[in-house]
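Mind looking over this structure? Questions follow.
In this view, the complex is presented without one of its protein chains, the others remaining in place.
Per-chain residue numbering starts at 1, and chain names A, B and C are given in the order in which the chains are listed.
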Amino acid sequence: MARVGIYGATGYTGFELIKILARHPGVEIAFATARSAAGQRLSDIFPTMIDTPLVAVEAADLRAADLIFTCLPHGAPELIPLAQAALEAGKKVIDFSDIFRLSDPDDFARRRGKPHPAPELLSAAVYGLPELHREQIREARLVANTGCYPLTAILPLWPLEQAGLVADRTVIVDSKSGVSGAGRSLSLKTHFGETHETFSAYSVGRTHRHLGEMEQETGLHIIFSPHLLPVYRGILSTIYVTLRPGTTVEQARAAYAVYDGEPFVKLMPDGRLPELRHVQNTMYLAIGLQQVEEGRYIIVATVDNLLKGASGQAVQSMNLMLGMEETAGLL
Amino acid sequence: MARVGIYGATGYTGFELIKILARHPGVEIAFATARSAAGQRLSDIFPTMIDTPLVAVEAADLRAADLIFTCLPHGAPELIPLAQAALEAGKKVIDFSDIFRLSDPDDFARRRGKPHPAPELLSAAVYGLPELHREQIREARLVANTGCYPLTAILPLWPLEQAGLVADRTVIVDSKSGVSGAGRSLSLKTHFGETHETFSAYSVGRTHRHLGEMEQETGLHIIFSPHLLPVYRGILSTIYVTLRPGTTVEQARAAYAVYDGEPFVKLMPDGRLPELRHVQNTMYLAIGLQQVEEGRYIIVATVDNLLKGASGQAVQSMNLMLGMEETAGLL
Amino acid sequence: MARVGIYGATGYTGFELIKILARHPGVEIAFATARSAAGQRLSDIFPTMIDTPLVAVEAADLRAADLIFTCLPHGAPELIPLAQAALEAGKKVIDFSDIFRLSDPDDFARRRGKPHPAPELLSAAVYGLPELHREQIREARLVANTGCYPLTAILPLWPLEQAGLVADRTVIVDSKSGVSGAGRSLSLKTHFGETHETFSAYSVGRTHRHLGEMEQETGLHIIFSPHLLPVYRGILSTIYVTLRPGTTVEQARAAYAVYDGEPFVKLMPDGRLPELRHVQNTMYLAIGLQQVEEGRYIIVATVDNLLKGASGQAVQSMNLMLGMEETAGLL
Partner (left out) sequence: MARVGIYGATGYTGFELIKILARHPGVEIAFATARSAAGQRLSDIFPTMIDTPLVAVEAADLRAADLIFTCLPHGAPELIPLAQAALEAGKKVIDFSDIFRLSDPDDFARRRGKPHPAPELLSAAVYGLPELHREQIREARLVANTGCYPLTAILPLWPLEQAGLVADRTVIVDSKSGVSGAGRSLSLKTHFGETHETFSAYSVGRTHRHLGEMEQETGLHIIFSPHLLPVYRGILSTIYVTLRPGTTVEQARAAYAVYDGEPFVKLMPDGRLPELRHVQNTMYLAIGLQQVEEGRYIIVATVDNLLKGASGQAVQSMNLMLGMEETAGLL
């Protein structure tokens, strides 16, 4: 039994992570931290969850864990010191934030307008997408878990780009996400009365912080428009891509043969597009492809942002890092 | 043209109030206050609303208004001084809070566990339910706008009690409310991820602060269980009442003749129960009645908590207080 | 008082139409037809609606009306005979279907794969978009009410095209619609369990039947992807358009000066995008514009599909056709 620690157990990703780990045959929970809920038990917060104590970050005993997950709120100041301490203590780390996802410190500085706070960690980190970086993840000590939106652009576009089929380097990704992607911290944007029964776009164009990892992994120039759906979980992205003149549907579909054998990528049958409900509460990323006219294609990709898009993805990486069956706890 | 001032324009009730007033033929807005949004215009916050400036409470010129609405957050410390100042300046006041709804200071003290902070205002205040207190509202200088839940108990039960039909003094009121009833202030309870696609009971039994006005107006002993629906607006209450043995449906229905001519009370046809959608975005309170067995009746009552249950109700009272057509701006 | 007849009163558009007409100062309802509900009254179906009798189509007395609205289900065989009979009797007609929206019979035949069933009516019909065809609507005897989706593409794109700013003739329109757009007829696609808490794309690319009117009115080549939102009302379209190199935001915004004085078109302040809730239950079509990079712009447009997108739009045309104030009953 491997032992894992979770920093940030009461956010939505921490919570989903613990639900998976509670059923995982090969790990046990060494500790789980919380801020305001420290001192309570997880089952006090959610009665049907396992009865794990919640401790303050300072009270977590790093030595008790072989691997830690950092699921802290965006921009938490304790993240980098925690990651450094864990790595120095010989522990493996899977981080849920976007701080270690870009491999090039210059790219980071250019996109964020300031230098990276820990460039040596950035260089050591592996982008946690098994379909593209499986062998590196196996050897990694620090894995940057993927963003939820990027997954729905990278996995559909990378095979086409690899196959040399993409004609226009600019690709439009119009994404729609459930509200859980915005986390459990309070804000007017996620207040029921402002979110329910409505729909909105935000950070459109080239401003969202997930843009960097999409472009890093695909090598394409991306126009990205996220929208907020009045549902709890799931992302659907509609992608507008121009392929080489004459590319047939068969040729385009053939590019996805790189995913043969992948346990969690599903290419839809020809003529069928995936819906959110097809993937909610599953580990699948589903891809549907449709030709519009000569060269123009529309791709629809869906994922459960909390599972394959976050906590399930992290467990898939954990399984690789700990030498376990890649799908353990995930089927 | 009468001139009205609104204290608290950016909460859900203030907002609905302004939507009604903007179309009202007989009033114009003298001022509208906000806290964090002071200095902006209402259309900055909600682009399709009227373009009214929002001022800080201190910057509102009370002299510019004939009547003021106080739609402040629950427990706002400025409420009582504001109401006093307005009354002293000869203005009429309609208050949305529950501080002036009980007529007896002793009853207030017993229920809240502390004396009323301004008993002289309490004595002056009229409970703002036109169906029961129309003539007093016409003459009132201070009206306590009704709570949203109580309306769905008082209007269905009062006629039966008046007719001497209620046999068991204890009545069960099982209510289900949309989330807008909890206001626009942030809380985990109204965070999308904790409210959407779920349902819960809270403050059940004899603990909710609306219980007092229900019992004051009906004279009955009430067991009250509110629940939170994952919808934005509307309340449906299911009422379990025991009438005198032998009471026929016709006799029970006849008691509601007291509402003949009421513009906003709708007794459903026999055999039909009202649904939330029947009253959402309308001023109607709808009542359906069904006999279960000898003496036992179920009443279902529905209302839009923001219109007849709050802001529309306040305008109905305002129309009476200003000597206007009672339904002006409300049809 | 003008008298109007409604064919198809119990569908979602017929229903919204009657809600508007019931408050309209200048018209009264001559008759309202229904299929299975014929013989009932409208208030039997929806208790808080006006108490209008519902008659079978055959029982409606055309002579009693000055103008008729045809809000029949898609493909209803009685539509064309009804429209012909009404026109021959000297009545004006506003049709909600898509059968009279393309002005060129050849275009119709090419897009639908079969000739138009009544080309003489097609030639007589005016496309019911007051912002583009106000004077023709005033004189029209037959108005083809606009589709709900097309409105969100035509009104944002037409000014840019008129101003000569559109560089790439191919424009991407990614639209998201509430479920009421699919009507009240039963189908698995609109069954609660298959629609709620999910999201899907359908008829993507160049296959949706609204494509023709978008292209006719804008003169552009459009890639159109509709999606189904789990909300009742409202459409939000995200439009990707390439303007001439060097076009500034000011130049682009200036193109919308053509809508100065339009009562129902709202250009958002710079830097602000409209949300669904801004327009739900209103007559506004709201447009927000954002530059992404040199030449590339994203436009977000929102509308209430049942009001400005259907029944309110029809009343706006009716007001013009009957010589009334254009906004009567709509504010």
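The rule is short, and it goes like this: a residue touches a chain if its C-beta (ideal position, glycine included) is under 8 Å from a C-beta of that chain, and two chains touch if they have at least 3 such contacts.
Note that the coordinates shown come from a computational prediction; the quantities given were computed from them, not determined experimentally.
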| item | value |
| --- | --- |
| Contacts of the hidden chain among displayed chains | A, B, C |
| Contact residue for the chain not shown (choose from A:23, A:110, A:169 or A:189) | A:23 |
| Touching the absent chain when the full complex is considered, from A:113, A:269 or A:323 | A:269 |
| Touch criterion as defined above, residue of B:94, B:182, B:267 or B:300 at the omitted chain | B:300 |
| Residue among A:79, A:129 or A:279 that touches the chain left out of view | A:279 |
| Interface with the undisplayed chain - residues on subunit C | 12, 179-180, 184, 186-188, 190-193, 195-197, 230-232 |
| Where the unshown chain meets subunit B, residue by residue | 172, 174, 176, 194, 197-202, 204-206, 223, 225, 227, 229-232, 234, 236, 238, 240, 273, 275-277, 280, 290-293, 296, 298, 300 |
| Residues belonging to subunit A that touch the chain removed from view | 23, 44, 46-48, 197, 266, 268-269, 272, 274, 278-279, 281-282, 284, 286, 331 |
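The rule we apply is simple: only the chains that are shown with their structure count from here on.
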| item | value |
| --- | --- |
| Most extensive contact between chains (C-beta pair count) | A-C |
| Between subunit A and subunit B, centroid-to-centroid distance (C-alpha), Å | 46 |
| Cα-centroid distance, subunit B relative to subunit C, in whole angstrom | 37 |
| Multi-chain contact residues (two or more partners), subunit A | 197, 230-232 |
